[in-house]
Each structure stands twice: as C-alpha cells, then as structure tokens.
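One structure is given here, and the rest of the page talks about it.
All protein chains but one are shown in place.
Labels run A, B and C following the written order; every chain starts at residue 1.
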Amino acid sequence: MLADAARGFLDGAAPLTHLRGLRDAGLTHDPALWKNMAAMGWAGILVPETTGGSDMGHAAAGVLAREMGRTLVSCPFLGTAVIAVTALRQVGDARAGSALAQIAAGERLYALALDESAKFNPQAVETRAEKHGNGFRLSGRKRFVVDGAMADRLLVVARTDGGLTLFDLPADRDGIARTPRAVIDSRDVADIRLDGAEATGADVLGKVDDAMAVLAPALRAGQAALAAEMSGLAAGAFAMTLGYLKERRQFSTPIGAFQALQHRAAHLWCEIEITASAILNAGRMLDADPANAAMAVSLAKARATATAQLAVQEGVQMHGGIGMTDAFDMGFFMKRARVAAEWLGDYGYHANIVAQARGF
Amino acid sequence: MLADAARGFLDGAAPLTHLRGLRDAGLTHDPALWKNMAAMGWAGILVPETTGGSDMGHAAAGVLAREMGRTLVSCPFLGTAVIAVTALRQVGDARAGSALAQIAAGERLYALALDESAKFNPQAVETRAEKHGNGFRLSGRKRFVVDGAMADRLLVVARTDGGLTLFDLPADRDGIARTPRAVIDSRDVADIRLDGAEATGADVLGKVDDAMAVLAPALRAGQAALAAEMSGLAAGAFAMTLGYLKERRQFSTPIGAFQALQHRAAHLWCEIEITASAILNAGRMLDADPANAAMAVSLAKARATATAQLAVQEGVQMHGGIGMTDAFDMGFFMKRARVAAEWLGDYGYHANIVAQARGF
Amino acid sequence: MPHDDPSGFRAELRDWLAANCPEEMRDGASTEDSICWGGKNWEFSSDAQKIWLDRCAARGLTVPTWPEAYGGAGLERAREKIFHEEMARIGARYPLQSFGIWMLGPALLQFGTPEQKARYLPPIARGEVRWCQGYSEPGAGSDLAGLQTRCEDRGDHWLVNGQKIWTSYADRADWIFALVRTDRDAPKHKGISFVLMDMESEGVSTRPIRLISGASPFCETFFDDVRVPKDQVVGEVNRGWDVAKYLLTHEREMISAGGQVMGAGRALGAVLADSETGQSDPVLRADAMRAEVDGLAVGLTLERYKDRAEAGQGAGDASAMLKYAGTELNKRRLELVIAAGGTDALDWADGRAPTWLRTKGNSIEGGTSEVMLGIIAKRILGLPG
Partner (left out) sequence: MPHDDPSGFRAELRDWLAANCPEEMRDGASTEDSICWGGKNWEFSSDAQKIWLDRCAARGLTVPTWPEAYGGAGLERAREKIFHEEMARIGARYPLQSFGIWMLGPALLQFGTPEQKARYLPPIARGEVRWCQGYSEPGAGSDLAGLQTRCEDRGDHWLVNGQKIWTSYADRADWIFALVRTDRDAPKHKGISFVLMDMESEGVSTRPIRLISGASPFCETFFDDVRVPKDQVVGEVNRGWDVAKYLLTHEREMISAGGQVMGAGRALGAVLADSETGQSDPVLRADAMRAEVDGLAVGLTLERYKDRAEAGQGAGDASAMLKYAGTELNKRRLELVIAAGGTDALDWADGRAPTWLRTKGNSIEGGTSEVMLGIIAKRILGLPG
C-alpha cells in the first residue's frame, strides 16, 4: 500500500525525466519536490511521533527508498530522513528532538561528512578535533560528502583524544569550506575542508570519543535504505529492458523471442527476486533486533550492489546502440548504480562482513 | 604433424574406452600401452639425443599431452617423461644420463613425492632427511604422489639442515611404504610413508640443500604439460558436447538450434581457443627462455584449469540426464578435470603468480 | 533470527528435543549416507536412527505441517519455522526424508479422496512405506507431457505397460506414483492420469542407473502388463496433468531446498576456515564470500515463498526460480568445498567427491535449469515464442 502510494506520487512528480531535467539544468536537487515529500510524511518516516514523524520503521523506509530507486529520484531522503534521523534518535535529548522535528517538517537537511579516502572505511578518520577552550577546533578534509553542498547541517566525524567523536554543525560555520563535485550520477556531492572550525560541547552528538554508538546504527540504516534504493533501481532498469525486449524487432522477430536473451532476462529476474528477500530481511531486522542486524544489512547491500550492476550492464547491452546513448535513460541507471555501489561500502566490504559473521 | 600422428595412434590404441576398461578392471595403468608409446619416442621426447631421446622440446611435449587429454589417456607421460626427465636433465651426470636412457626406452617410471598437504605448496615440506653416517635417513609422509604405486623410482623432496634436498630413490627401498588411493580420475595415486629410509650422497639429485635448482624447472615443465593435457581435455569434452548438440532432438528440434545453448557453446569455444594461445606460449617460452617462463607457465595452467572446468560443467549440463550417468563418458572428463585442477597448483595458486609477475 | 513465540511452543519443543533426540542424531549431518528414507526394507544405520524416527513419528514431527489425523502435527507456518530453528539449534538430523513426504503427501492432501488420504498418508508419516516417482520416459528429456506409458481400462482394473526413467531409488521403493497415458487420442496434456502402484505387483521391474558420482539414486523402471486396482488413480482420470503440475512445483522447491539443507549443516565458511588456503587464496575466499552471500539470500527467498504459501499464494511458476537458483548455487558450493579440500577431497573414500558429483545432476533432474529459465521467461516475464 505504501509502495503503491509512493509509486503513484513519484510517477507523477519525479519520473526519470525529472532527474534528466535537473541534470540538463545543471542542478542536483529540487527543493519543491522535497517539500512535497515532507508534506506526505516521507521526511519523517523514521521520526518519532512525539516530534512530528510517523515512526513507521526501517522496513517502511526501505519501501520508499525502493520506489525512489525505480525512477532515480534525487532527493535528501537517505542522508537526512534515514541516516541523520537514525543518528539523532540514538541521542534523544531536547536538541535532537528539535532537529528531528525540523527534519520531519522538511526544513532541515543533513549531510554525513565521514569518508576521507576513496573507499568506505569508517575507522580511517584523520580529521582532528583539538581541544580549544571549552570546545574544539576541527581540521581536516572530508571527501565525497553526499548532499554536502545543499545541506544545512553536517554530521562530522573527527578524531578526539580518546577515539572518534560525532559533531552536528551548521554547514555555514566559519572554517568550513564546501566544494561541489561533478559526479556521474548528477547528484549533490561535495568535498569539505575543515580549517579550524569551532565546535562547542553542545555540538557533540552523543558522547565525546564514542561516535560509533550513534553512527553505527545510522550507517546500518543508511546502508539498508541504499540497498533498497538499488533494488528498485535494478527493477526499474529491468522493467525498461523487458519492455524493450518485447517491442524491439530484429530480423523480423521481437528480440525477446531470442532464447539467449530470454535466459539472460530470466536469470536477471531471479537475481532481482532473490535480492528482494535480502532487502526485506534487512528492514525487518533493523526494526525487530537492530543490535544484531549488521549481517542482514551487509547481506542486503552486497546483494543489491551485485544485482544492480548486473541489471544495468544487461540493460545497456540488450538495448544495443540506443543503450549507449545519452538520449536513452539506461545510462542514468548505470551511473547511479555505480555511485550507489561505492557509497557506504562496496560489495567486497559488505561481503566480508557477511563472511566474518559466518565464521570465515 | 606430430599432433595428427599422435591422434591417429591414440584413437586406435587409447580411446576413451581404454580408460573405462582400466577402471572397470580395477587398474590404473596399461604397461603395454606405455611400451608402445616409448617405442614411438614419446617417453624420450624431452630426453637428449645422446641418451636415446628425440629432444623435441616442451612445445612438442605439450602437443602430445594435449592429444592425451583429448581421450583421457592414463599413462606415466607427465610424471616420468616430463617431470622426471626435466629434473634429470638439470643434473647431467652419468647417472642421470643412464636414467634418461632407461626412461626413453620405457624401462623406468618415476613419481614425484613432493606434496605433504592437501593444497600444492612446494615449500611446505616437513619430511626430514637426517644425516646418518655418510648418508641420510628419510622420515615423513607424502600425500597424493601421482604414479606413486607403479613407479620404479621416487623423487623425494626432504628437508635437510640448510634447505630442501631432492633424492632419487628406488621405490622398493627399505623404509618406504606406499598406499594406493582410490582417486576419482581412476589413475595411479599413492600416499607414501618414509620411515627411516636410507639414502646415500649418490641418491641426491643435484646439490644438497638446493632441491629447487633441479625441481623448479621440472615443476614448470610438468605444469605446462598438465595445462596442455587439460586444454586437450576441454577440447575433447567440447567436441563430444558439440556433437550432441547437433544430434539430439527435443520438441522436434535439434537442441543445438536453441540460441541459448548456441551462445554458451560459442563462448566455450572462445575460451578454449584463447587458452590454446596460452598453452602454445608456455611451450615456446620453456624452449626459448626457460629461466623466464614462470609467468607463461602459470598463465597456461590457470587458463587451462578454468577452461577445462567450464567445458566439463557445460558438457554435463548440456547433455542433460545422460550427462550425469556413468554409462556416458562426460563424467570421466569431469573427474579428470577436477584432479588436474588441483595437481601441481590450482587456479588461485597460478593466478597469484601471474599477478605478482604483473606487479600486484 | 528467532521468531516470536507468544505461546511457549518453542520452550516446550526445546524441552522435548532435549529429552528425545539421541546424541548421535545431533551431528547436523545431511549427507546421502546419513538420511533415513524409511520403507519396508529399510535397514536402520543405528538404533538411534530408529528411536529418533519412532519418537518423531509419534509426535507428528516427521511431517510437522500435515494434519494430525494423517500422522502430522498440524503446525502452522510460524510454528513450523520454530520447529526448523530448534532442530538446527541442536544440529538435529531430520528423522525421515522421502518422496512420500515431499511429493505424494502434498498431492494427496490436495487431490486425494478421504479414503486415499487415510490409507496412504499415515504409513508415509511413520516411515513404513517408501515411495518413488515415475515421470520421465526415455528419449523424452524435458518434454514430460510426451509420455507414452499406456494405462488401459480393463473394466475391473487398469493395465499398465511402458517404461520410466530417472525414477529415484525405484529399486528400494515399496510403491510408485506415476504419470501414465489413459487416453491416446486426446491432446497430449489431456489424456494423462496419476496412478499409484505397488512395486511388488507382477510385471514391475527396475534397473539402477549408475551416475558419475558412483551412486545409483535413479533407476529405469519397466511395466509389463501390470494390473492396478481401479481406486488407485489420484484425481480425475485424464486430468493427471493437473496433479503433475502441482507436484512439479513441489519437486522444484524440494530440490532447491535440498541444496539448502545440504549446506545448512555447516556454513561454507566453516569449511573454508578449515582449509589450508581458504584465507590466503583470494580467489577461493572471494568465491566463497560470494557463494555465502548468495546462499543466505536464496535461503531467505525460500522462506519468503513458504510464507507466501502459508498466506495462500503458491510459488507457482516462481518455483522455477527456486529450483534454478538453488541447484546452481549448490553446484557452486560443492565446487568450493572440493577446492577447499584440495587433494584430500579427490578420493572416493572421502564423502565430498560423490556429493560434489551428485550436485551436477540437481540442475538436470526435475527439469533442467534451461527449462526453468524458459518457464520464467515465458510465463512470468511474458516474453514471446
């Protein structure tokens, strides 16, 4: 039901042409669209009811993410409504409550400033938060901060004396410089430089030296939602390919009658269907037993990554010449799949977590 | 020409039914066949002309091995005519010359007793050769000694004070116990126990503490010839499969007309053809520049392993029900492919050598 | 991930298992050797195997979802899951496996008369009668409906003549359920019936087929003027194809689940962790990681489809996906098990080699992977031709 409603809305408000329009206009984001989504309760789907949300849980968030993946909607859902909200919920003080309320109302956007190398590795943080008076001064470089250019607030992970600490800072604070990047999926990504940016104790989310208590659940939630988005992406690319197989004729036959393509399409459908199970499982585990959800989440992200890659590669190849043209939409799926494959941990990263959980 | 002659001989003297006959009779080897091969000069193909061989080189040995792979000939060619001969040639003293002459005449069989663990690892030798008077006493266990039950002589690798040493011992020497194994490819494999077996200085092949000077070239020669055998195996399995695709009818159509099977057959043919290039290259490099042939040999073994596995898996699957029956020959190809995949280093072992040679 | 258990069923079951499952039956084994198939001539591998079968049968746990009236425990889906979880927790072997449980039982529950259910189901549940199936015929390959075995109406009995192939363990089975042609003039799907025959009937003979694995789990089975009582047709005469389709779905799920069960005893990872190069060889490790990821996801998919079945939606054509994915995955897994085992695994005396070779047939029997992909392409995806 949620899926049907979401699909109905997105087919009207944000079909694939919406992303193309943004890209052609040199934009990465449509603020009006996010306002509408917030009005429908999407920004607050994980926000507690007490602070203006609907608190529907991660399985439901996954349903929305999946539908967004189908039409490649560019919006701050993952970074703000999933990752930041999950982080803020771990804290639960009045300031976090107020932030959650603002998110639910669509009035505040967050970006997670974590990565410092080209591959996801949440422990490899060299950004320093030096003690300075009663507060801190942050210096370092953050790479590939998704939604980093448009965000009102940044969740910055920095090294303090005893570990990592998570800061919730206004993005326009002195000493923070943001440089937008031109990324292949046409979304908002920035590199960020912190040059002695000041933070008070009140800017710390959770406890000093204990970023992971807040961040780890947020990362898992983001990974699961991103996996759900990728599963929708795979389904969207596959639907387009399947339609083409039925329509396109070659040597007077619909190409979908060629057995080699049939078998490949059938195999791909199996992969999508099997990945869907992993996605559902991750959402359920996050809702029912979040402390033990790590393997389920990594399983979902690994499967979704592999499946989305296969779907877009087969999509381009089966479309032949037009598949490689920009005029055709398959390239958008391919580019987003590639970015989503890397973001928050690639196949190898997550498969390794699964393997370790399974004892090897 | 050599290939045609070999094929002509083997089609008559050792077609696939020959291996089946041996297996059904509980045998692993046909001494009369090897005598015939020796009479044709196959046993001496790498033996110098001065000691009764034809010295045709490793490329030519690869041609023979490939033809043997086609019909799954079980004979001591690899262990004796390739590995032992190459080892003996590194030494070149009168004793080695006499051994080479005996091999060329088909009168002496060798087996290499190297492996001690289930995965190929020529450095992992714990068999000890303790100093004892003027000689040594050897103790330890060797696993998976190919041709180990029928061999007249054993090449035993043992640890001495300063490294590894290679011994050339009569297989019936006191203190050597051989236990034949029932291996899936129906060939001669034995486990060997050395229990204080005595060796003199004259039994050392090459220098004490320097087994690898003799052994490494022999291993490379064996790996290349085994790769050639596997490429022939792949070709033999594929020829059988291709014939079936043309003959077998299902739903009133030859199954080879089904496009999905056509594409898989074509892909397999490509793999076989590409692997053939690696095999030829390995033979040429061993003849032209043996000191630098390691990467070429590992490339050949890695490719041949992957290709043979694909050929037999597709072979069984495309044959359907009869492919899984013992009455049909495809199972023999599959079993030999699996043993050959492991022997002298598996895919990962050799791919790793290639990667290191390529700088990673 | 344990399921909710508001009613205390889990605790009660756990106690029962602790008290009743013999120690020997707790090794998690699911190799061909460790299975109890039951039947008149079954030789129990140990006292423990017999005790375990009898105790489970008495409690309906050989067929936990069947109605209690027919020897089951009447468990609904949520409790069935708990049952499997608790069995896995202590590494308990399943007390009984059989084609009667997997295939004939579901078919009878769906299509059988009350008399047929009462007569045939309880002996299956108790492991007293072992069934085999007679579907395929020589030369027909994947064209199942092209079957030629004749079944003529001779007034007070049927007369069966013909030949089946790939009949699993027909040489050790007590009864066979088979598809036969009762109307030779009707279109090929319309003249088929589903008939039950005692393997001791005069005119039935079998010949085992040796597989590449060395085992002979299949036979050729011959029917030469076999007389069959009239009440041994399941469902309507000439409508046997409906039963067959229903069963094909079950068979696919069973073969698919078989792959899971085989692997379930021990995670692939544990096998690799033991291997001498599992950690150091990135190829082996990477392939094992992929197989583990895929195996878990296929397992979740089986669960998801079982949940759907509970909710009244059969897997239908999607069973082709379960069959395809499960068997192809299992082939990959056993390749890895053999690779991890190195030369130790290449001996006939080692259980891994025969198991590995046996998996090669899983993607052929019960409909090849190619047939499954064709079903998916045409019936689910609606591709032409």
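As a convention for this text, a contact is a pair of C-beta atoms (placed from the backbone, for glycine too) under 8 Å apart; a residue touches a chain by one contact, two chains touch by 3 or more.
All values derive from a computational prediction rather than experimental measurement.
Enquirer: What shown chains does the left-out chain touch?
Expert: Its contacts among the visible chains are A, B, C.
Enquirer: If the hidden chain were put back, which of A:54, A:139, A:317 or A:356 would touch it?
Expert: A:317
Enquirer: Check each of C:10, C:55, C:181 or C:290 against the chain that is not shown and name the one that touches it.
Expert: C:290
Enquirer: In the full complex, which of B:5, B:124 or B:270 touches the chain missing from this view?
Expert: Reading the full complex, the residue touching the unseen chain is B:270.
Enquirer: Given the full complex, what residues of subunit A touch the hidden partner chain?
Expert: Considering the whole complex, subunit A reaches the absent chain at 115, 117-121, 143-144, 181-185, 248, 250-251, 258, 260-261, 309, 313, 316-317, 320-321, 323-327, 330-331, 334-335, 338-339, 341-343, 346-349, 351-352.
Enquirer: Give me the subunit C residues in contact with the hidden chain, please.
Expert: Against the missing chain, subunit C presents residues 282-283, 285-287, 289-290.
Enquirer: What subunit B residues would touch the chain not displayed?
Expert: Counting over the whole complex, subunit B touches the hidden chain at residues 242, 245-246, 253-254, 256-257, 259, 262-263, 265-267, 269-270, 273-278, 280-281, 285, 288-289, 292, 296, 299, 302-303, 306, 348, 351-352, 354-355, 358-360.
Everything that follows uses one rule, which is that only the chains that are shown with their structure count from here on.
Enquirer: Report the inter-chain centroid distance for subunit B and subunit C in whole angstrom, where each centroid is the mean of the CA atoms.
Expert: Comparing mean C-alpha positions, subunit C is 40 Å from subunit B.
Enquirer: Distance from the CA centroid of subunit A to that of subunit B, rounded to the nearest Å?
Expert: 52
Enquirer: For subunit B, which residues are shared contacts with two or more other chains?
Expert: In subunit B, the residues touching two or more other chains are 258, 260.
Enquirer: Provide the list of subunit C residues touching at least two other chains, using ranges where the numbers run on.
Expert: Correct list: 370, 373.
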